[in-house]
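Let me begin by handing over the structure; questions about it come next.
Excluded from the complex is one protein chain; the other protein chains are retained at their positions.
Here the chain labels run A and B in written order, and each chain numbers its own residues starting at 1.
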Amino acid sequence: MAKPKVAFYWCASCGGCEEAVVDLAEGVLKVVEAVDIVFWPVALDFKRSDVQAMPDGAIDVAFINGAIRMSEQEAMAKLLRKKSKLVIAYGACAYQGGIPGLANLTDKETILEYVYHQSPSTTDGTGVRPQTHTTVPEGELELPEFYETVKTLDQVIDVDYYLPGCPPTGKITFQAIEAILAGKLPEKGAVLAGDRALCYECDLNSTKPEKLLVSDLKRVHQVIVDREKCLLAQGILCLGPVTRGGCEAPCVKGGMPCTGCFGPLDLVRDYGGKALSAMASIVDTTDEKVLAKIFEAVPDPAGTFYRYSVPASLLARKRKAA
Amino acid sequence: MADAGKHVYLVERDPTIGGHMAKFDKTFPTLDCAACILTPKMSMVRAHPNITLWTYSEVTHVEGYVGNFKVKVKRKPRYIHEELCTGCLACVDACVYKDARYPDEFNLGLGKRKPIYIPFAQATPLVVLIDPETCIQFKSGKCKKTCVEACAERRAIDFEQREETKEIEVGTIILSTGFQVFDAKRIPNYGYGIYPNVYTALEIERLINASGPTAGEVVLRDGRKPQTVGIIHCVGSRDENTNRWCSRVCCMYSLKLAHLLKEHTGAEVYNFYIDIRTPGKGFEEFYDRLLKEGVHFIRGRVAEVTDWAMTPDEEGKLVIRAEDTLAGFVRRVPVDLVVLSVGLEGHADAEDVRRTFNITCSTEGFFLERHPKLAPVDTFTDGIFLAGCCQGPKDIPDTVAQAGAAAAQCMALIDRGYMEIEPNTAWIEEELCSGCHVCIAMCPYTAIHFDAQKKVAVLNEALCKGCGTCVAACPSGAAQQNLFRDEQLFAEVEGVLV
Partner (left out) sequence: MNKRFDPSIVGFFCNWCTYLAADLAGTSRMKYAPNVRVVRTMCSGRVDPQMILWAFRHGADGVLIGGCHPGDCHYQEGNYKALRRITLLRTMLPQFGIEPERLRLEWISASEGERLRDVVNEFTEQIRRLGPLRTEAAPKAALAA
């Protein structure tokens, strides 16, 4: 039997997801042995035309990471969709919008204005902004369009499975590949990680008091973290209760709270809304003024509760002025 | 309930049952002797085969839910083996203290008792107890222990007795923890604790009582018989500075005391009142009778009680100064005896009791009934009911009626043997729950607990009242509510926006 053909591609992302594949270490050799990598621009020399030349459905699995921020990414995503039997949204950005998705809390004009005019490092003073089409003596040059709104992968193409994480851990990546190889995939649309929230697999969960209530919220730089005790019980906003497990809590083990990169559980429709609800609920006061004071510890609620999921959220982006 | 064949554990904090009523002389308005109607009931309780009577005991812990409460009862040491003591009192007679010399709680300090004593003659159970604070054996360990000699045959006295904790399982609970009387010292201008002849109404009950410290002689602390008496109503009631509520019984007992004091001493009696509130069978008639008996009524809140005489006839007397709001001027009334009609309030530790039983308590310190009209003896916790003044000030017949209602409610639950629960309870999907604990603190009914074995939260549907607060908080969507599932509410919102 021929080895399955696999493609890797990146859209709006930091490259960390590619690292994650490399981080499989010796495991990657097993993967390489088992599959035939037909497209991986980061590591191997393939061109877009190579993909275009393939017949439709020629690729067995395409792992696409990164959000959709520009027209080129959308075009590549659509191309890969056409050529692939399975498309997997790989990592928080492809899945929920990720860090690039935070740009949806502002707008294109503000971003371009800052980057090409106001930022201290912009010194050429020309005020030139990138154009999609530029005519030069040699001919016409084309650049991809910078979109107003960052989208998740499944907002532009049909996605079969999701691998969450910033980046996905080696373990869940490997498990996914194994499942594909074995042909043991769950129902389409599934998120290939834990079924329960992170607390379930967190070592510190056993240190929680029966009634989890906090009289104050603290930001991680304001306190010396007791690493033997549940961070949330210490008043540190740890999103472990809201976030899908499967990562085995490396952040918490390192003394940092969960920020939610594995995204919501199946029954949650809006990660940030749910996170906000859970965190507000455990603040133990009935006094409105005290409450407002405590919430000052969350100066950026959208960035806190939707760090990886603004584009996938119900509101999706900052409302455009009417 | 015991008569209906249910087994009842009666837990009483004091060494004897009887409560405040045992201290009263007569009852309003029939002037029945309180002890005569109460003590036979007390004896019946003691003798009843279906009643386990634990006095000098307190409930320390309650867990479980309706039909399945587990209750821990702390039994304080009396230093007497209850089952061995016959109440012969030979030990009390034999005590090395020939005379009683310690203030006696039952008589509010107006009488004296020994370190080994019974609270009062008809105490139930009639079992002595030793007060370790005053007993020489406890203080120095060097007593001749004449009491032990006196009890040589039965050997009921045991200085080594320790506090004991009993665990019982019960299906329903009735709380009838009663009230505490307002501390008259909180209104210093009435002179309680300053002038010896200012008494609280409860103290007067003991003074009038034939079995009281003065054998029913109403004499002042200096031995004189009062010739004029002033009764000040609403002390610690209807007062913005202390308690705002009407204590509901003070008008009646003040009228009763006015009558009894006049009868016992022939004194002139002045009542200072805000309003006379006598809404009850025979109540207003009693008030009328007093008006005919020549008891004086002055409408006005008393400003102060003072011993500062301004005229010769005020010398050596207590002067009650009050505005007579009917006549429109300020009166000074010199009297020998001032009676403060103190109000009723919740126990100082009502909040602790509330927490132990997981019920609600108003800010005034009275336990909250589930509904003021339709469920006046129920609490918000199923299977726990209220009777008497712990729910709010009330008189004896109302208390008896409420106790009957609470008993009936308990029996209805016990005899049916099952519970109907709200249709809109919550549940937790075990396979989805991460055991994050967020929901547990949401529940005001302690219906959710953490199962350390399964590492998930478990919801007890019998305790759930179906508010859905845990569901809104549940970060994984594992908690859901019947009739109000997330999915249903999302659909409903979409529906109303079409």
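Convention: a residue touches a chain if its C-beta (ideal position, glycine included) is under 8 Å from a C-beta of that chain, and two chains touch if they have at least 3 such contacts.
Treat the numbers as computed from the prediction; the structure is a model and nothing was measured.
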Given B:P125, B:G212 or B:G468, the one touching the chain that is not displayed: B:G468
Sites on subunit B contacted by the missing partner chain, in the whole complex: 360, 363, 380, 424, 442, 444, 465-469, 471-473, 477, 481, 484, 486-487, 489-490, 492-494, 496-497
Interface with the undisplayed chain - residues on subunit A: 105, 149, 151-152, 154-155, 189, 266-270, 272-274, 276-277, 279-281, 283, 285-286, 288, 291-292, 295, 298, 300-303, 305, 311-322
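By our rule, only the chains that are shown with their structure count from here on.
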Euclidean distance of C-alpha centroids - subunit A vs subunit B, Å: 62
Complex interface listing, subunit B residues touching subunit A: 431-438, 440-442, 449-450, 452, 455-456, 469, 472-478, 486, 490
Residues of subunit A defined as touching subunit B within the complex: 195-200, 205-206, 208-213, 240-242, 245, 265-269, 274-275, 277-278, 281-282, 284
